[in-house]
Structures are given as C-alpha cells and as structure tokens.
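Up next is subunit A:
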Amino acid sequence: MTKYWKDYQKEIAEDEFFYVRSCIRQNFFPGAENLFIDILRNKLGKAIFEDADHTTCTGIGYHSDIVPLETIMTVVARQFALMKERGYKNMIVSCVTSFGIYSEILDLWKHDPALKSKIEGYLKEATGRTFEEPGNMVHASDILYKFRQEIAAQARYRLVNHETGQPLKVVDHIGCHYAKTFPERGVGGAEFPQVLTGLIRAWGGETVDYPERRHCCGFGFRQYILQPSRGYSISHSRTKLESMKPYEPDLIVANCPGCSMFLDRWQYTLEETDGSVYGPANEKIPVLTHEELAGLVLGYDPWEIGLQTHQVPVEGLLEKMGIPYDPEKKYTDRSGRVIGHPEKIHNSICHESR
Partner candidate 1 sequence: MEKLFDPFVILFTAGFSFAAFWFIYKVIRWFAELPASDRSLVLHGIFSVKTLQALWETVSESLLHRNIFKRNFRLGYMHMSLAFGWFMLIVIGNIESTWYSGSMFKPLYVSVFWRFFDPGPGFPEAMYQPGFAMVMDFFLLLVLSGLGFAMIKRFRSKVVGMKRTTRQHPVDRWALTALWMIFPARLIAESMTCGTYGTGSFLTGSLGYLFAHFFNPQPLVLPAWWFYSAVLCAFFVLLPFSRYAHIPSEPVLIFFRKYGVRTSNLSTGYTDLSLHACSSCGVCIDACQLSEALPGRPLQSNYFVKSLRHRETPNHQWECLLCGRCEAACPVGVSLMPLRQMQRPDSGIGLGLAKAPHPGKNGHRVNVLYFAGCMSHLTPGIIESMKDIFTQAGAKWQFLDADGNRCCGRPMKLAGQTEAARNVRLKLEQDIKATGASLLVTSCPICYRIFNEEYELGPIRIVHHSQYINELLEWNFIRISKSGMKAAYHEPCELGRGSGIRKEPRNVISALYSKDLTPPGEGLCCGGSLGGPALDIATRKAVARGAVSQLTANDPDLLVTSCPLCKKTFRPVSEIPVMDIAEATASCMVKGERLAEAKGERREARGEREKKEIKIRVGS
Partner candidate 2 sequence: MKNRFGFEIQDNRQIDLDLADDRVNDEVSAIIRAWRSCLKCGNCAAVCPEGEGVYKLDLSAFLDLSAFQKLTGLDKCYLCGKCQLVCPRGIPTRFVIMQVINYMKEYGKAV
C-alpha cells in the first residue's frame, strides 16, 4: 500500500545504542560527536557505546568509485560484527553517507542472500569475525527527533530571538542519503522530511520552506574531490543559498556532516569569488549540525562544543538567542593555548566589534 508523506514514521529504539562515528564530522566539527554522546549519557541518561576499533565506512571512497562494493560491504559487516561482539542491537550512525551505505547494503542483502553469505565468507576469512544485522538502525538525528521533547524540557535557551521574542527562522537541510534512497527509512519520507523540522519546532524555532529545499547541498562526491570540477559542487550550493536568501534565515541546520561542511565552507568561498552573501543584514548564514543545535539549546558553552571551527562565525546567532560567550576564549584551548586564527580576520572577529 502506497503511503503519503505524513505516513512515513520509523521505529527508533529506546536505549542501548551502539554508535558509529563519521569521518567528516569528527574532522570538521570535532565537538559534535562527543557532544552527542554526552547529551545521550548525561542529559537523557541513555546507554550509548562506541567501539574504539570501529573504522570509516569508506563511503566516500565507494561513491568516488575507488572502493569496490564487496570491500565496503565487508568493512560494514565488520562494524556489525563489533556491535554483535559488544552485545548491542541498536545502531546509531553519525554520518548520513554511512547511513545511506548501511541501508543500501542491508537492502542488497535482503534481495540477494547469496551476496550476504559471500560477504560473511570474506569477513570470516579476513578477520575471523561473524556478524548479525542490527535490530534497529537509525541516524543520529533520528535519536534527537525521538527525544526532542525531553530535550525541550531541559532546554536553557530556545530558538527565539530573546530581544524581539520572534521565533528564529531556521533552514533545515536533510542529507540526500538520509531518505532519498529509502524514503521509508526517513522520518517524513523523502519529499517532506520531518526529522529536523521536528527538532526546530520543538525547540521554539520555525522552519523555512523554500523552493530549493530538497536540492543537494553540493557535496557531490566526485564533484568536490577534483579541484577543476569543484565549480559544479559550489554552483549547487549557490542555487540553494540564492533560493533561501529572500526568507532571511537566521541559521541553517543540517543532519549530514557533508552538507554542514559545504553549506558552511562554500559560503565563504562564494564571498571570496564574487562577494555574494546570502544571510540577512549582509551576514553569512551560520550553519550548525543537529548535535550542535541541541548543545546550544541545552546551554553548553559554544567554544566547548567547537563552534569556533565553523567557517561562518556564530556570534550573531548566539546574541540573537541570548547565549553568553567569551570572545577571548574563542581561539584558545582549555589550557589557554591559542589554537590559531583564520586567515580572513573578518571571518573570526565577533559580531558587535565589526
């Protein structure tokens, strides 16, 4: 029976999670994943385990035609094996690319058991391990969606302009591989995904439904990897940004590390290329990941959760939300050592001193 967009709901486990990280996320938004774990353990009191032995899913290599299918399947099978060995059934995937890969592989195995047993063979041969498919596999943003009300209950700040009392206008961007390949695996399906909208609404903000909402962020594995074809990647981002500009969004939140990264970094590149800026008041638009958004709402220190590593400065947003921060601490680590400044100073200095 065919479903309508609003019928798309998925089963999300309650507790006892096995967590697999994302290469991009931990490299470009180093605070994000620790923050996620911290929220689950300390704010929501959930058991979440990450295995030091787990690896990349090699998804980028796979999408760039470097890693063959059998290889990536074996790598993923190994992650499953680790989870089994630790006695977990519920998997949380941090990366949307990985989530897409895992879903695709599980689907392939479903339709081609022979393939699965072949991979079992490979894994056994290579590592001597055996695996089971996860009982429940979700993306990290699904977890936050499930517990959005609990988070809202503990929230110290809301997605509201504390001066005007107006809700913040938030652009939610969903990674393509979250639901476009398997709509039934995404909250709200592919066309009208609800997963981030849910967070934003629960935390006091309002989402912006703009024409290019479903458009790709511009990641496009092959496109950005080769320098000469990066223009294709960035012109996608531009299409998106141009389309959201009239709505004057206060912030972009994305659940895919790649999307967060490109929407953040390419804004800078576009400004450098032709001086175009897409946020209100001739500012660039801050980009947060779903974990970072939750972190801010729950009152974590912006610099503790790594917002200084963003290309687009977040000070403006912090002020709107009325979140206090210490400009001095932005580029120092816990021990007070300077961690270095961006090349373009106007990308670093805080909002009002500009």
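Remarks
Rule of thumb we're sticking to: contacts are C-beta pairs under 8 Å (C-beta built on N, C-alpha and C of every residue); 3 or more make two chains touch, one makes a residue touch a chain; residues count from 1.
For anyone wondering why these and not others, all candidates are chains of the complex that A comes from, given by their letters.
Here the structure is a predicted model, which means the values were calculated and not measured.
For subunit A in this complex, the touching partner among the options 1 or 2 is candidate 2. Chain contact summary for the complex, subunit A toward candidate 2: residues 227-232, 234-235, 238-239, 269-270, 272-274.
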